[in-house]
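What follows is part of the complex, with its chains left where they were.
Chains here go by letter, A and B, matching the order in which they are written, and residues are numbered from 1 within each.
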Amino acid sequence: MKRIEAIIKPFRLEDVKTALQDAGLVGMTVSEVKGFGRQKGHTEIYRGAEYTVDFLPKLKVELVVPDSQVPTAIEAIVKAAKTGKIGDGKIFVTHVEDAIRIRTEERGDQAI
Amino acid sequence: MTPLCRALVLAVVGLFAATAAEPGLEQRVSDLEAYIRNTAPAGPIQGNPGPGHNGWMMVSAGLVLFMTLPGLALFYGGLVRRKNVLSVLAQCLGLAGIVTILWWVCGYSLSFGKGSPFLGGFQWSFLRGVTADPNPDYGAWVSHNVYAMYQLMFAIITPGLIIGAVAERMRYQALMIFCAAWMVLVYFPVAHMLWGADGWMNGLWNSKAAIKSIDFAGGIVVHMTSGWSALILCLLLGPRKGFGREPIVPHSMVLCMVGTGMLWFGWYGFNAGSAVAADRIAANAFTATTLSAAVGLCVWAVLEWTLRRRPSVLGMCSGAVAGLATITPASGFVTPTGAVLIGLAAGLATFLACGKLKSFFRYDDSLDTFGVHAVGGTLGTLLAGVLATTEINANLSADWIRPLVGTSLWWEQVKAGGLVLLLSVVVTVILYAVIDRVVGCRVAEEIENQGLDLAEHGEEGYTH
């Protein structure tokens, strides 16, 4: 099993979700994060005081998939999340040793 | 003449002098009674505002401002997505600023000054001559400048209502220009025609009105103008990105409900204040307003309960606002039972408009300005024609309008409403075309994605 963690632009979530579903992947967990990278932040001005805000709102989509589905998942995410503009985000893949479904205590690929 | 007789003569002469003063006293007492009765004084007290009426109208003016800042701002601001909340607030604030300046320059004069039946003159520009003395054309006991400020608050909230239809996608600059021009081309003429002392459709006060329509607190002037313009504007602007495809849900129903409470509270200034006195008519309007709001609220709740098993906060808020908007033109004319009927009709019609009409025609009236305000205002205008009664508003006994009451008044309402609807639509189409060409009406797609707050105002609604 692999854990795929994708940092994406928030307004692409619906598309990413649909793409993953279409690829047969139904489980995922999403969290709100702030990203800092090459994409330039913006300035906010409060009564003349200027602040450069480097941290931009992003969403982190995590999903654990069987090894075999990693390419499908990556492809689906890339296709759905890409706008071609800087800041589209990253995908990181890590190895997962075990998975347990709490409800049934199933383990491994069954569990996801 | 005996001395006694002489004395008597002198005494009587003296008494005559006293009685000569008498009519003065009688007049002065009558004038004080006129204060209680809210009729015009004729003696030396003339030119003074009456404290009870004047105080009430200052409160009412404050309440109507409170409806926009922060009432409407929250009602609408809660319904947009978090990334656009400040854009709504900025629009409400900006309108408060711009409309006030316009009002000072010429707006009040064009709306309420004497001129043609269609538009006032410039005699009161820069509020010259609009002093603290009452102007009996508009309120026998209310300072003329308080009346001007009271009416200003209406002029601020009216374009504010349009925000609801174009939220989350219209450029700030374009909206401000649109509204400024719209005030001059739609609001000032319509306010003059309906409410100006010599207005063309002012059936209540102008015996020479061509169309003898009535509009107590702004069914036509406020809700129809803004509501129908809003529909056209949102059609021209096109739907928000993702409309109908992605969930676009309120970011804070709590703010929306707070705004609703403030609107309801402020609406007493709006409706009962439209009596321009703390008199019987104000009392009647207060009562009608309360009943219609509550009934509208219940209708939505019951319909949602029946159809979806879950009465929602947004439903109840919408119903209350619908009841308030619909009773507006009728509030000073109808009995409590009339108000309950209007609340019922309001709830039903707006429920259908927001639920069915919009999904059928698939226009994106973001926050239902059309579904609530245009539908409610139009319906209320018509029903005011049907349900108005001289028992509630003695001013309807004026000989030029009495024959219409209970008979064909509704037809005057249709005529007035129809013409104003037409004017609103036509002006909106033209203004949109021009402004879209010159400055562009819609924000770039990138900005719509990111949210208007950052791009257009350089701020975020909330940080952690």
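Here is the rule we use: contacts are C-beta pairs under 8 Å (C-beta built on N, C-alpha and C of every residue); 3 or more make two chains touch, one makes a residue touch a chain.
Just so it is clear, the model here is predicted, and its values are computed rather than measured.
Asks: What copy formula describes every protein chain in this structure file?
Replies: Copies of each chain kind in the whole file: A x3, B x3.
Here, only the chains that are shown with their structure count from here on.
Asks: Starting from the mean Cα coordinates of subunit A and subunit B, work out the distance between those two points in Å.
Replies: Computed from C-alpha means, the inter-chain centre distance equals 49 Å.
Asks: Could you please specify the touching residues of subunit A with respect to subunit B in the complex?
Replies: 9, 11, 14, 42-46, 85
Asks: Considering the complex alone, what residue numbers of subunit B touch subunit A?
Replies: 242, 245-246, 446, 449-450, 454, 458-460
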